[in-house]
Every structure is written in C-alpha cells, then in structure tokens.
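Have a look at this one.
Here the complex is missing a single protein chain, while all its other protein chains stay put.
Labels for the chains are A, B, C and D, by order of writing; each one numbers its residues from 1.
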Amino acid sequence: MNWLWSNLDLVGELMLTHLALSVPAIILSFVISVPIGWLAHRYRWSRGVLLGLCALLYAIPSLALFIALPPITGLPLRSPLNLVIALTLYGIAVIVRTSADAFDAVERDIRQSATAVGYSAVGRFWGVELPLAGPVLLSGLRVVIVSTVSLATVGAVIGVPSLGTLFTNGFQRNIQAEIITGIVATMVLALVLDWLCVMAGRLLMPWSRPNTATARAVSTTLVKQADAA
Amino acid sequence: MNLFIDGIAWILDPANWSGTGSIPQRLWEHIWISAVVLLLASAIALPTGALVGHTGKGREFSVMVSGGLRALPTLGVLTLFGLWLGIGLGAPIIALVILAIPPLLAGAYAGFESVDRRTIDAARAMGMRELQLVGRVEVPLGLPIIVGGIRSATLQIIATATLAAYIADDGLGRFIFAGLKTRNYDEMLGGSILVILLALIVDGIFAITQRLVVPAGVRATRTRELRSRPARPRAVVGQPITEGNRE
Amino acid sequence: MIEFRSVTKQFPDGTVAVAGVDIVIPPRKTTVFVGSSGSGKTTLLRMINRMVDPTSGQVLIDGTDVATREPVALRRSIGYVMQNSGLLPHRKVIDNVATVPMLRGQKRRDAHAHALELLDTVGLDRSLADKYPSQLSGGQQQRVGVARGLAVDPNILLMDEPFGAVDPIVRAELQQELLRLQGDLGKTVVFVTHDIDEAFLLGDQVVIMQQGGQISQAASPAEILANPADDFVANFVGADRGKRALHVTELGGRRLVVDADGRPAGVLAS
Amino acid sequence: MIEFRSVTKQFPDGTVAVAGVDIVIPPRKTTVFVGSSGSGKTTLLRMINRMVDPTSGQVLIDGTDVATREPVALRRSIGYVMQNSGLLPHRKVIDNVATVPMLRGQKRRDAHAHALELLDTVGLDRSLADKYPSQLSGGQQQRVGVARGLAVDPNILLMDEPFGAVDPIVRAELQQELLRLQGDLGKTVVFVTHDIDEAFLLGDQVVIMQQGGQISQAASPAEILANPADDFVANFVGADRGKRALHVTELGGRRLVVDADGRPAGVLAS
Partner (left out) sequence: ASGDPLDSGSGDGGGTSETIVVGSQDYYSNEIIAEIYAQALEDQGFTVDRQFLIGQREVYIPEIEGGEIDVFPEYTGNLLQYYVPDTEATTSDDVYAELETSLPEGLRVLDQAPATDQDSYNVTKEFSEANGVTSLADLAKVTTPLTLGGNSELETRPYGPAGLKEVYGVDVAFTPIEDSGGPLTLKALVDDQVQLVNIYSANPEIAANELVTLEDPEGLFLASNVVPVVSEKVTDEIADVINTVSAALTAEDLVALNALSVNEQQSADQIAKDWLAEKALF
C-alpha cells in the first residue's frame, strides 16, 4: 500500500501508456476484422482460408510474435508501434471468426424480407446486416478488449513500457505491492474498457436486450477463437 | 527476411541439437510443462464446467469467473508467484493453470449448453438418470465444443509457456530470453520459430480430433442443414419448456 | 386409468401453468388435450411421468399416486413421443428405438431384434435401421419416435404434439397410422395438440384447455360440437365463426356442404 | 393482372423448383397457392418481385415483363408479407411500417404520420408504435407486417404463409381481418399457404401445386371440391380420406354433419 501511495504518478503514467498501446490495437483490430468477417460470411469458399489463417495467427506465442515482427516491419524491437501491430494481429485473430459468426447469425428471413421490401445491397448492409450483427460483434469486441489489455503487459519483457513494467520492476526489487498494483491496474483497465463497450452497445443497440443468444455467443467466442474452419 | 533465414539456420545448426540446453531438451521440457498444466487445469475446469452446463446453475458466476481470470495478466501472476515460490516450475505452472481455466471452463459449459434442450428433455423423459444423461447424451453431443475449449487452452498454454523461462530454466522460452539478453537475434528468432511450429502442429492435431469427435449422426445433418428446415414451423408463442422438476 | 385430482402447478417464476385440474383419463382410449399456446397442456402431460411435479393435488395411475413412484423407473414404463421426435442425433435409428429396453438392462441383441419388429409396426422399412435420424424425413423421424415410445410395450403413451412439425399430407398419413395402431394395440394414449381438427379426428375424449391452465370442457367430439360448454369453446371449435355452421348447396350436380361464409367444407355423401 | 407464361426455375444445384407454369392471376382478387412443402410456392411468389428470376419463361405484370423492370424499384412498388413477419428487429414498429416510403425518399414526418394511420387500418393500437417487434405478440407482429406491406399503397400484395406461425385462434382472427381488409381495399393478393382450409377460406382462386413445381388444378374452392382434377387433388383436399365426404346425423336434437370416419365436421344450420 505504502508503495502505491508514493508511486501514484508512476502508475497513472503507465496506465496512460498502456491505454496508448492497447486502445489503438483494439480499435484497429475491430475495424479490420469486420470486413474480413463479412467476406468469410458472404463467400463460403473464402471462409476456410480466412478463418484458418486467423487460427494460425492465434497459435503464435506473443513473445515470439513480438520478436518475429521487426524483421518483417523493419521497426526497432522496442518500438511501441511494433507492439501495437502485434496486438492488432492477435485482436484480428480473435474477432474475425466472431464477426463471420455475427453476420451468419442475422436471420435469413430478415435479410430476405429486407430485400423484398426494396433495400438495395448496400443499404441492406448498413441498415440491416451490420446493426443486427451488432450484439455478436460486441461480444467479440469484449473478448478482444480483455485479452489485448492483458497481453500488452508482456511487452515489458522486451522493454516496451506498460503496466507490465510494474511486474518486471517489482520483481527485480522484490516489491509485491508493485506487482499486485500492476495486476489490479491491468484488470481495472480491462474491466473499465469492457464496461464502456457494454454501455456504448446499450446506447447504440437499444433493441437488443441482453438475452441468452448473445450471452451464448460470448461464451462460444471464448471457445471458438482457435477453432479453425 | 534474411533474419529468418539466419533463425532457421540457427535451428538447423547441429551444435544446438546436443548437450545441455539443446533444442530437443527444451522442446521436451516445453511439451512436458504444457501437458502437466493442461491436466491440472482440466481436472479443475472440466468437471466444474460440466456441472454448470448440466444443471444450468452458476452460469452467471462461471462467466464472471472466467471473464475475470482472462483479464488477469499472466506475466503479473508469474512474477508474483515467482517472488513467493522462488525459481523452478511452481510459479509458471500456477500462472499457466490460471490462464488455461477460462477457455476450458467456457468450452465445457458451452459444450453442454449447445446440446438441444429438447433432446435432453426427451432422453430424461425416456428414463435416463442424470449421469446417463451426461455420459450418453450431453458429452457425446457437446464434445466438439468441449474439445474446442481444450484446443484453445492448449494453444494458450504452449504459447505462454515461453514466459516460464522468465522464472525457470525450462522450455523453449529459454532461447528467447537468452537471445534477448545476448543480442543473439538468430537464437531468439530460432526459438520463436520453434514455439510457433510446436503450436501449429498441436493445433493441427486438435483440428483433426475436433472433426473426428463430431458424432456421425450430427455430421450427417451438417451437410443437409443448408437446405432442409422444418416443413412447418410450429406455432410457438410461449417459451419452450427448458426444464421441469428434477429429482 | 389416469386421474388428476385438483392438480395445480405454479413454476418458481410465478407462472401458474395448471390451475386446479380434475380429470379422469379412461384406459385404452385416446384422450386429446387441445388448447392454444401456453394453456398448460404440456405441463399436464409431463406430470404423468413426473417430468414435472404438481405444486398441489395428486396424479394417480391405476389408483397409485405417481409421487410415490421412483421417477426414472416410472418414466421407463411410459412411452413418450414429442414434437421433432426428440431422437438422439448421434445414435442410429435402431439404437434410438432400443434405448429404453437397453436402459432397462435388456441385451443388445434382443433389444435390436425387437426394435426391428417395431419398425414394421410403425410402417418403416427395416433398411432405415442403420441410418441416423438426420438422414430421415420429418415424417419418418416421427414414426421412429412412436416406435421408441412403444419399445417397452407401455400401457400408457404420452404424445406431445407429435405431428406438429410435419407437412399436412404426411400429417394426415401419420394420423391414420396412429388410428390404425391404436385400433390394434389399445393403449391409453394421452395426446396434446394445437389443432382442433386433429383433436376431433383422434380423440375419444377431447379436453379443451384455456389460458391459465383450466379445463373448459372435456367430452366426446360430437358432444363438444353439439353442446359447447361456453363461448370460449364455441369460439375455439369455430362454431361461432360460422365455420361449423354448415348448410347444403348444389354445384354441378353434386351436393356441397358449405359454411356460413359460403366456403365449402365437403360433399354430402348420401 | 399477373401472368406466368411457361415459367421454369431450376436452381444452380439442379433442383427444379418450378416447371412450366402457366397461370393468370386476376386483378383485385385473392389467389391462393397451396401445396405441400417444396412444391415451389415461394419460388413462384418471389418471381413476381424478382427475388427470383425464372430460368425460362416470362412473368408479366399488366402486360409488362418484370425482367425489364429494375428489381429494387419493382420491389418497392409491391407489398410483401412473410411468415414470422420479417420485421426488422432493430427498428421500432413505426419505423418498420415506414421503411419503404422512407426508402422511396418520403420525409420521415409524413411517412410516420401515414404509418400511424396504417396501424389503425390493420387494427393495432397506436400506442404500439414505439415498441420493438420483439415486444409484440406473434399476432400483433403479423399485423405490423401487413401494415408494412400496405405502406406504399401497392396494387399487388404478396403474402408468403403470413399466418403460418401463429396460434389457431389468432390465426382465425387474422384471416377474418384480411377478408375485411380485402373487401375494403381490393388489392391483387397473392397468398401462399400449406393449409387447404385457409386456402378455401381466403381464395377466390385456389391453385394447387404438386411436388416438382407443377400446377395440379387452379379453380374456385367449390369447383375444386366438386370436381377435383385428379387423385392428387382429391387426396390433398381430403375428399378421398372421407374427410370431405360428409353426412348428417342427429345428436341431442341437433343435426350434426359428420365425415366418413364418424368425426363431426359441424352443425347443419337450416
């Protein structure tokens, strides 16, 4: 506790650094995954390939990816951008499958009825398919938030500062309070982002009362992320 | 890309294939740790998940627990337990077990939940006991998803077991740490490539297993599913009966 | 004989599914519960094999309160057929039919041999024995469901909307098949349906349920049609909509029976 | 008037859903396509608004081949009501009804005002306007579906098993409502159903489809009943099962009409 009070500044600063690493990765992976997921949903033949690639990506250990990326991107090992790219890739690996599932989950009847009343293909995507895929997309996003925030700490091992720095530093100095603070701060960050995401979901999708279908989607997302097509 | 060639050359270098800290030794350690962790975590998570999935009770709770555990940063747990337990496999195993529990738990209960309630209902109505219901209906039908959970957990274990080398002299992660400290990028990359290969091979094995455990009758449905649908959707306004009284 | 004595069922969430039901279900006859969705039909049916226990009141089979019977043994002695057949998708047809005998400890060989005979009984080709349920049509699946219900030669057969999910033509076939079977076997059949026409076709006794889990009328079809107990029943069977108020008219030399709206119901035979 | 001229549809997987259909659908009347599952009813219906294009043959509306019309514009000019209402679950009732007018560019205010009137037309309380579809009962959802179908005041209304998923009692209400509406509005209604009773009730012309996408008979209900074109039709309408072969009997002083199996069909009025 003592440690925490005298280091509030440091913790706050690292939290911001941590946010700066994970939030762009979360947003990027979401924005990139939704179109990929839609492709996998729309064109059956691409599904196996795309989801298979994601499963491969997901199988790559984080530390190994952090190290294997720089030769490809040409960035220095310690560059935060390197970490953001790696985290984005993991996010994509997790969420592409969910977004394919999300579009699959839009009922055929509703899609057809939208066509029948005269929606054009583009209008149907924005007006019907995307919003209806929303709840499941949201569930995928929530998984990505939690895993990205937690994974970003590993960067500390290769010298990219984040809340994970509290682990490596506290470890060297034998200060348990520092490590515990790091763990709690990471979890708080993850849960707050998650909560914000749920709130945004309620605001944007007032029709989707929390129901078992989405709850189930969340739990299957946890399982399916490694489940190749 | 040259770096990758160097990394692969490092792997192929015969000097790295014998002696202490050789590739085979590290590989074996990595597999061994992963197996122990998987067994321990499964022993905790699978029965719990089965219980939750079968009874439908405690679902919220286990979603919360597995969500919370996911948010727990493994590196933090590892260093914290490292301080308490010292060098050796104690801390990495605990940290990895905690890491593996959420996907296993979620896989188990999602697997059980994926079984059509009406099928379970019919089986109970025919006079199956609860254990028979679990063993003859829920497990065989939920197995693909349960195995999916095990697969996901195994991948995460293998990937994260590299971090064990932060505390213990074990596993393929040693190459990464040793390389990192001595600026030997070949070794780091070589070690990373080995972990990636191991993960991909194990993943491939699971992918095949997961297909094999889909019950034959269910596999038959999948191919027809695209087109067939109930001739006449029944008129349902009330909710289907999900559970009656249970003895 | 099955007897409900002032049976009430309130679910933990407060829903009263069945409210003070008294009814006697005669043996070796078909009793059909009919009513709209949520009127408690399924709940009533499931009290017979203790899938649901009443909150108050008693259900008796041949004078014994089912509450005194061990549920699993009780269920194994009663046939149960449900909508969508409820077959185990990972078991072959033959294994599905033989499930209950095998649960009861019968040898696999014997159970299978008997199951094959049952396929004959319900009018299925024996070649289907080795298929999985998903490889059958909806009607065939329902027949397998009936075969499974008959596998332990139960006195009582509970059928919960067994034909609800099949085609009208197939449904008509299945209904005829059930009538034939019942003529041969003479089980105590308790049947649940939405469809008043089906109820009138199959039921020796028809029980009309209304929302809230109460019985509006229990009588033979003819009796109900001739003397509906109240407006609800009259409405339900269609008497007040003119659908059952028929008269005769001529068309092309044949005598058509038409309802009050001028829609034809059939041709007068004699 | 809608006209099918030797229309055939073969899906890419080889299924022939519709085979050489020729039929004229008269204006301002209700034509009902009835047949068992897979007989191509939906496919036929969807050719009218180009949700499906025929492999060969032509579909004409008032003499114009629909193939020459732009699909999206065509669809916006035709009402479409389907089973399970097909409402957009993420839009309020009022927005659902106003969808097509707004797609056509009408102002939100005007579209909403008109939508409220339509709720009256289909017998719904205006207070439901701000609810989401999932907050309505099945019957209410269907009514909203009909209101949406009427929103652009189309000449043609396509209805694909619109009442297939609701309770028998609610269904009867909806059928009466449709009869009333049609009496007021006089649209060209093309209606698809499984249910021969529904077909006889609603159809001015009833078209009986058989497996393989062919028409067995197209005529008025009375004509079909009096002179079924072939065994298939006779079977389908129940004439050969005795269901439509009625005779009269006495019970408790009232004259019951019963079918060949002794099951009562109704009471003789006069």
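Operating definition for what follows: a residue touches a chain if its C-beta (ideal position, glycine included) is under 8 Å from a C-beta of that chain, and two chains touch if they have at least 3 such contacts.
Since we're looking at a predicted model, the values are computed, not measured.
Student: Taking the complete complex into account, tell me which visible chains touch the one left out.
Tutor: Per the contact definition above, the missing chain touches A, B.
Student: Can you tell me which of A:Ser33, A:Thr148 or A:Thr168 touches the chain that was removed from the display?
Tutor: Considering all chains, including the one not shown, the answer is A:Thr168.
Student: Using the definition of touch stated at the top, determine which of A:Met15, A:Leu77 or A:Met205 touches the missing chain.
Tutor: For the chain that is not drawn, the touching residue is A:Leu77.
Student: Looking at the full complex, which residue from A:Gly12, A:Pro35, A:Gly123 or A:Gly159 touches the chain that isn't shown here?
Tutor: With A:Gly12, A:Pro35, A:Gly123 or A:Gly159 as choices, the missing chain is touched by A:Gly159.
Student: In terms of residues, what is the contact footprint of the unshown chain on chain A?
Tutor: 2-3, 6-7, 9-10, 76-78, 158-159, 161, 165, 168-169, 171-175, 177-178
Student: Identify the residues of chain B touching the omitted chain, counting contacts across the whole complex.
Tutor: 82-83, 86-88, 165-167, 169, 174, 177-178, 180-183
The definition used in the following text is that only the chains that are shown with their structure count from here on.
Student: Taking each chain's centre as its mean C-alpha position, how far apart are chain B and chain C in Å?
Tutor: 45
Student: Just give me the whole-number Å value for how far the CA centre of chain B lies from that of chain D.
Tutor: 51
Student: Starting from the mean Cα coordinates of chain C and chain D, work out the distance between those two points in Å.
Tutor: About 30 Å, centre to centre.
Student: Enumerate the residues of chain A that touch no fewer than two other chains.
Tutor: Answer for chain A, listing residues that touch two or more other chains: there are none.
Student: For chain C, which residues are shared contacts with two or more other chains?
Tutor: Within chain C, residues 37, 167-168, 170, 194 contact more than one other chain.
Student: So in the complex, the part of chain C that touches chain D is made up of which residues?
Tutor: Against chain D, chain C makes touches at 36-37, 167-170, 172, 176, 194-197, 200-201, 221-223, 225-227, 235-236, 238-239, 241, 243-248, 251-252, 254, 256-261, 263-270.
Student: In their complex, what parts of chain D are in touch with chain A?
Tutor: 46, 49, 51, 72-73, 75-76, 80, 82-91, 99-100, 103-104, 132, 134, 148, 158
Student: Spell out the part of chain B that touches chain A in their complex, as residue ranges.
Tutor: 1-4, 63, 66-68, 70-80, 82-83, 102-103, 106-107, 109-111, 113-114, 145, 148-149, 151-152, 155, 158-160, 162-163, 166, 173, 176, 180, 185, 188-189, 191-193, 195-196, 199-200, 203, 206-207, 210
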